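Left out: one protein chain. Kept in place: all the others.
And then chain A:
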Amino acid sequence: MLRQLHSLPGLIAALLVMILALSGAVLSVDPALERLHQAPVASGQLNVGQLAGRVASHFSGVEQIQRSASGTVIVYYNQNGQAGAETVDPLTGQGLAPYQPSAFSRWMKDLHRSLFLGTPGHGVAGAGALFMLMLSVSGALLLARRLGGWRNLLRPIRGNFSQRWHAEVGRLVLVGLMLSALSGTFLCATTFELIPDGSAIEPAFPAHVSAGPAMPVANLPALRNVDFNDLRELVYPSPGNPQDVYSLRTAKGDGYVDQGNGALLSYQAHDSTRALYELIYQLHTGQGLWWLGLLLGICALSVPLMSVTGILLWWRRRKAGPNIRHNSPAHSADSVILVGSESNSTWGFAKTLHDTLHAAGHTVHSAPMNSYANNLGHARQVFILTATHGDGDAPSSASQFLARLAKNGLKPGQPFAVLGFGDRQFARFCQFAHQVEAAMLQAGGTPLLALETINRQSSQEFSRWGQKLGAATGQELSLNRIPDRPRTHQLELVERIAYGQQVNAPTHVLRFKAVGDLPCFEAGDLVGIVPPGSAEPRFYSLASNSDDGMLEICVRKHPNGVCSGFLHELPEGAPIEAFIQPNPHFRPASGKQPVILIGAGTGIGPLAGFIRNNKARHPMHLYWGGRNPASDFLYEPELNRYLADQRLTRLQAAFSQVQDRSYVQDRLISDAMALRRLIEKGAQVLVCGSREMAKGVMHALDEVLAPLNLSVLTLKAQGRYLEDVY
């Protein structure tokens, strides 16, 4: 819901908001430029009487003196029928230059305020400001939700290019954009008189004036009592009309000045409505607050970037999202499918189930688990298809489900079935699916079928589940899922570096070139490779960025490993089919904090990729474990080069098949002091390797962190501890 509240105004108003922001950014420079040309006059240094006197010594026929909020003084005069206007040095009264308001600024202002459309245009611009306000508020809420609460708002942000830029820049400019949008909305509302601006209260014209001979303007007491910095405007009386008066407008109030005795007449102080209006006007335009104007202008400059990355994100989410046809509304469907998916593969199964149920005459509603709101009024069966993310966690489209179920409850006795998706290699296979089933039972649901699991996206197991389900509900369901393989790219092996033959751990670093264009990827992403004769792809962590011009992986040969065997035997120049699976959550956050990289065996692959791309030379510390430095010291020459050119700060390698055998965990313990110092400096930890190793590393680090009253769990909660394990 919140996301729609963010994307919808973003899509509708992207162009409008961009125009308003860019024109606003251009205008924001004006107060600063004015300030450059006009040194400020100290308070108490000059009063309006003195100013008028000095102006009078340089100009005759003065009609009006204006002081802009930024301090520029403009004198309008009419000398012998020749009307003119000049900017004036307030301290001397001397003319500086003929005054001609900039046509460019006026054009820009017109565009900003009304898109050259007059009054309807003011309304459109106001709507733009309102859209901008909605975008900044919903954006802030989304960001807080994503980072786990307002207190974590400064936490490192991960994701692909668009996600990272959108969120990082967004949080920098949030306050500025909100201020501009809010003040802009207010100003537009005053234009349409929906909110009073306090200007309706005008001082009444004085009924009586002294009508004596005019005093020299410099001597008028009412003018001598007003500080220069408070002046807005002084309008002179018509020449030769003793009945006329000076009109004086100041920051605090307006009134008239008797030209005969210099008395202040009919003075009317500004009320709080007016003061509020002027404050908001100042906050919006930066008039008299040039630095704020520039800051807001810089924030506004980010809007095109925010719009473009925002639209890209929306488009990608839409494209990646399920393409479900005949999706009935939640409240009227008799069958509901809730999906918990991290990379959308579970949606493929949901779609098969959806289509099959629809063909069998059901009205079916499919939705992400996060959208659950206990509004499934007519649902006779609820199916929950969910993957498990990381170490037994909820996948992204189900992250809120348990909380929402606890809050919204469940229709009593609601029939349901949970189907878990996972990989038996992982210790906590389908852990989240188990949690969901337990929660559904606790909420009062009636299971149609006990929890079943699907290993490695097996279509056979899925079809068997369909048969069981059919038996349970008395309606035959034949679930024929045709797995859709992502679009693959053809790659060609160009280089192989072999390690580890002598220590019984043959490991190859393989470099591929694309036959056509290399797809886009970063180190830490995954490449899926389908070995010939197999339907299931195997995934490997990438050790290079596409910018490196090649795709690099590090593969150890497993006994009976179909894909690793195939890759180890692959001759140079031979082609393979591969596709990229982004893994944006496993990469170093931007920023200068140190990075601690921990790995063993082929886990060094993505870590080496991070180091290779550490062009900013942020401190990076690598802890890595192998078997024997003489045989399987993976990436040894590269690492030495990175140490020399400071892409890598420090290398701590441990070997398990040498005299003083040690594992990477031991290296962490013996280096505890240094590690604690890094963690105190805000370091983040990235771990890559086998599940066993990751467990050992976690224990070792808990030991290291204990004196700091920290644990790996705390670091995880802060987003500073990331794992890529297999």
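Basically, a contact is a pair of C-beta atoms (placed from the backbone, for glycine too) under 8 Å apart; a residue touches a chain by one contact, two chains touch by 3 or more; residues count from 1.
FYI, contacts and distances are computed from a predicted model.
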*asked:* Just to verify: the chain that's not displayed, which of "ABC transporter ATP-binding protein", "Tat (Twin-arginine translocation) pathway signal sequence", "Cell division topological specificity factor MinE" or "STAS domain-containing protein" does UniProt list as its protein name?
replied: "Tat (Twin-arginine translocation) pathway signal sequence"
*Which of these, A:42, A:83 or A:194, touches the one chain of the complex that we don't see?*
A:83
*Which residue of A:43, A:219, A:241 or A:408 touches the chain not shown here*: A:241
*Out of A:15, A:36, A:200 or A:630, which touches the unshown chain?*
A:200
*On chain A, residues whose C-beta touches the chain left out of the figure*: 63-64, 76, 81, 83, 85, 101, 103, 106, 110, 197, 199-200, 202, 204-205, 235, 238, 241, 244, 247
